[in-house]
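The structure under discussion is supplied below as structure tokens; questions concerning it will follow.
A single protein chain has been removed from this complex, and every other one stays in its place.
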Amino acid sequence: MKNTFGTSVCTTLFGESHGAEIGAVLDGMAPGVRVDEGWIASRLALRRPAGDISTGRREADAFRIASGVKDGRTTGTPICILIPNGDARSGDYESWRGLARPGHADWTGYCKFHGFEDWRGGGHFSGRLTAPLVAAGAIAQAALAGRGIRIGTHLARAAGVEDRPFGDLEVDLAALENLPFAMLDGGAAERAQAAIRDAASAGDSVGGVLETAVLGLPAGVGEPWFDTVEGVLAHALFSIPGVKGVEFGAGFALAEMRGSGANDAFRETTGGRVATATNRAGGVNGGITNGMPLVVRCAVKPTPSIAREQETVDFLKGGNAVLELRGRHDPAIVHRARAVADAVVALALCDLLALRFGTDWLAGEKGGTP
Amino acid sequence: MKNTFGTSVCTTLFGESHGAEIGAVLDGMAPGVRVDEGWIASRLALRRPAGDISTGRREADAFRIASGVKDGRTTGTPICILIPNGDARSGDYESWRGLARPGHADWTGYCKFHGFEDWRGGGHFSGRLTAPLVAAGAIAQAALAGRGIRIGTHLARAAGVEDRPFGDLEVDLAALENLPFAMLDGGAAERAQAAIRDAASAGDSVGGVLETAVLGLPAGVGEPWFDTVEGVLAHALFSIPGVKGVEFGAGFALAEMRGSGANDAFRETTGGRVATATNRAGGVNGGITNGMPLVVRCAVKPTPSIAREQETVDFLKGGNAVLELRGRHDPAIVHRARAVADAVVALALCDLLALRFGTDWLAGEKGGTP
Amino acid sequence: MKNTFGTSVCTTLFGESHGAEIGAVLDGMAPGVRVDEGWIASRLALRRPAGDISTGRREADAFRIASGVKDGRTTGTPICILIPNGDARSGDYESWRGLARPGHADWTGYCKFHGFEDWRGGGHFSGRLTAPLVAAGAIAQAALAGRGIRIGTHLARAAGVEDRPFGDLEVDLAALENLPFAMLDGGAAERAQAAIRDAASAGDSVGGVLETAVLGLPAGVGEPWFDTVEGVLAHALFSIPGVKGVEFGAGFALAEMRGSGANDAFRETTGGRVATATNRAGGVNGGITNGMPLVVRCAVKPTPSIAREQETVDFLKGGNAVLELRGRHDPAIVHRARAVADAVVALALCDLLALRFGTDWLAGEKGGTP
Partner (left out) sequence: MKNTFGTSVCTTLFGESHGAEIGAVLDGMAPGVRVDEGWIASRLALRRPAGDISTGRREADAFRIASGVKDGRTTGTPICILIPNGDARSGDYESWRGLARPGHADWTGYCKFHGFEDWRGGGHFSGRLTAPLVAAGAIAQAALAGRGIRIGTHLARAAGVEDRPFGDLEVDLAALENLPFAMLDGGAAERAQAAIRDAASAGDSVGGVLETAVLGLPAGVGEPWFDTVEGVLAHALFSIPGVKGVEFGAGFALAEMRGSGANDAFRETTGGRVATATNRAGGVNGGITNGMPLVVRCAVKPTPSIAREQETVDFLKGGNAVLELRGRHDPAIVHRARAVADAVVALALCDLLALRFGTDWLAGEKGGTP
């Protein structure tokens, strides 16, 4: 399926960094889901580069919905979202054609596409394509919200600065919706942004860890083998440029625990509902949701584009070379990627939920009726 | 697709811990790949519980290949591998039916299957199903070997004990094939096994980290979005029971680095081949293999079955309860899971390679001809 | 996916005509569906060769269910059905190895599998594999019956003899369940069987047309493009050996009509239900079910194995050759294929319905509870 993800709710991405338009097709979404363009724009705004901790490239992200929405509701047929590319400066890139930027896909793109790839600005590999992904995800998030399912991502770490852990998720997820820099601890947010600026001024870049929580997921979603919740989400999350690790619940820390300290005890709560006293499993047992909040973390590497001289090869002319990147680059993308993580998780969950409960389920209790 | 994984080379798992037979169907494998039953048996042996650091359940894993192999070669049509279950003691399990074992899928299985699931011994969720997975993977490994692609997994950490890092991969992967306990450092192996015994004698269990390396992968395999090498492999790896985190190359450590320290410089090597001086990317840039060794790590949680009293609920009768597990359990599964990781990585790579180069490619240079 | 069909309810076939066992894995079936082995056996009996109008090869079709069923109910996890091959005489086939039997897959199998294929008795291509397909389909039919959906296939034509058209479908589908030779008109049944015997005694074979009707399908199932009901069903139906044409409703006859004669007028019926006065569309408009009976017809070619001398090539030694088939062959398969058509339609519909209404829907109104 390649650039398409999903079985029942499917997302297809297309476009290149310096092409005229980029976009996404979201297919299989239930009919009757409200589509609020202001909401989509607000999600794109969270992803958009801003201030001095982002690339100087400024894109309006003036999306338009070419199909699948009528009178502010999804029709149930494919939703195509288009975003024109405005502020592309291909000239910046032409000077280093053939020089494989370390940490980028220039070389692997060449191996796969034999030089026919649109390499300008990373082409189809560009983080720019996460803009339509965020827009598609915003619709998915709206559908989930209609079922009481809420998603939020904070920067558990950025530039070596740690945020406070998630606390009351109701409160924290609400707060995150309005936080332009997604750290729950204001002091940490200041320090992290300062650390990003430091790296930038050193001609360098930083990474971080995204932590996403999902509240309100029903128990019993996912499959025992292969299409586990973890597997399906990780499959999608590794598409976010720079993500090199994905863990659920206590994740890698579980490897250091003993079973008695790792297991989550089951307990009855109000109304006889089954819960766990702790949530080291991140809401998933045996590949299937257990009704607790889903918690997933993504390691995001530092932006590979840095202003320093780097050693590389010229894969067109042959031989070693030295590369000095000009152009406009992000000293970090992790703070922008939080909106992408929300989107990707929302899209993957919509797919799992539609498979489990049918295509109309995402329209909400009232089946999309106003 | 649920219990089936793959697009061109597909693996389907079926069976339950206490059913008569479990098995796998491997479809799409190239015709002409040698199938050596001794090799498959040797892979199953690496997974099989052994000694005092494993469950007392002993299974002969006497597999038989019901289809898809003729005269010691794959035919190109679906290969069904069947393994009879011998040493099951369902009685052990009946006493706690309704008591959700912490860290297990009893509760989530009930939420999904409404009580119709075969819950005995974990049923379809049982780690027992990794036996046919290893058998199918052994065929995939043989196919890859015919193309010069080799896979090996060591326990980077187990029970808190760290193995030495991978060194010369040619040597290390060869060594791993014959190591019953997959640590490259003999001293560490001793200490880790002692630590597992300690946990066992305390009625407890431990986890660890698997590190898999793949040598000889061609560059240019994988997709920019969604079907990235990382995404596809992680999708499959999260099926391994107990895996709660997957990272590639330097993984989560990358989140703490600066770009100048994280990027792998490209360098020309012998014959003008492009390589990288370091391999923090784990062999993948932009979702696509770059020709360097693929390195992936899986966090394996401690076995959830422990001999201590645990708090839980009775989801059939309602109310809280205390559970004391009898039966035979593994104080650790991470050392057995190394064979499963090899298998899963081999199967997922076969799928990616067959998609890229066609269905016959896996038959090797000589197209499977003797 | 190759030998797997379906997205939410998936069927995988494996095995060869002369292998030890053949089988199917049915994955994604709702938990709680009754599995009556007598019912499965009765469906296999309808497919089994019998009397003087079928091959002399006699198979007991003594299936066993290796997984996915507990206490007479589906568990919701993969159901593996195994059928041992008993009465295979490979010796019959060895004499003509290399001689491409006209109308068979010997030559195309060789082109695809390069000689590694198990060619004995047609190997994986053999109609023998429809036995596990019928068994899997029987479970699907039982699930559909729990939702009031019934399927039946008659021989609209066989050996040039025409059956009466479908009349009252409630009555006709009930009658078909017990008819060993699926013609609704007893006189036609006699004449058709006589015609098959005639062909057999002339060393020749005949074909026919299967007509399948489905009663009780809800409206609104299927997709506008690609995954149309017609497309999904045809995809599966063309797997039935010998099927070379598939048409819905009036099918090819529609091409000769005018719109005024082809359109089905919509009419309100009891309870305000929308129906059509005629059913030339076969229950599908725009790729989506309209609530009328689904009607699909398959053209089945005459059995390619005939007792006459035939011209062919020897693709191993090269050169033209003359082939005289010995062995035991069916003078017709169309009368046996009716059970296969029921099965394939049931499996494909289960997939479409589970995608539309969720995985539990097939468990019936009461969710599989007795």
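Note that the chains take the letters A, B and C in the order they are written out, and that residue 1 is the start of every chain.
As a convention for this text, a contact is a pair of C-beta atoms (placed from the backbone, for glycine too) under 8 Å apart; a residue touches a chain by one contact, two chains touch by 3 or more.
Small disclaimer: the values here were computed from a predicted structure and weren't measured.
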item	value
Sole residue of C:Gln193, C:Thr212, C:Gln310 or C:Thr359 that reaches the chain not shown, by the stated touch rule	C:Gln310
Candidate in contact with the missing chain, chosen from C:Arg43, C:His124 or C:His335	C:His124
Positions on chain B where the hidden chain makes contact	7-8, 77, 224, 355-359, 361
Positions on chain A contacted by the hidden chain, ascending	1-4, 7-8, 10, 12-16, 19-23, 25, 27-28, 31-32, 64, 66-68, 70, 73-80, 82, 112-114, 116-118, 123-124, 360, 363, 367-369
Touch residues of chain C, complete complex, unshown partner	1-5, 7, 11, 13, 100, 102-105, 107-109, 111-112, 124-125, 129, 157, 160, 199, 202-209, 219-228, 230-232, 234-239, 241, 243-260, 262-268, 272, 274, 276-277, 281-282, 284-291, 299-306, 308, 310-313, 315, 318-320, 334
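In this text, only the chains that are shown with their structure count from here on.
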item	value
Maximum centroid distance from chain A, chain identifier (CA atoms)	C
Whole-Å separation of chain centres (CA-atom averages), chain B against chain C	37
Shared interface positions of chain B, touching two or more other chains	1-4, 7, 13, 112, 124
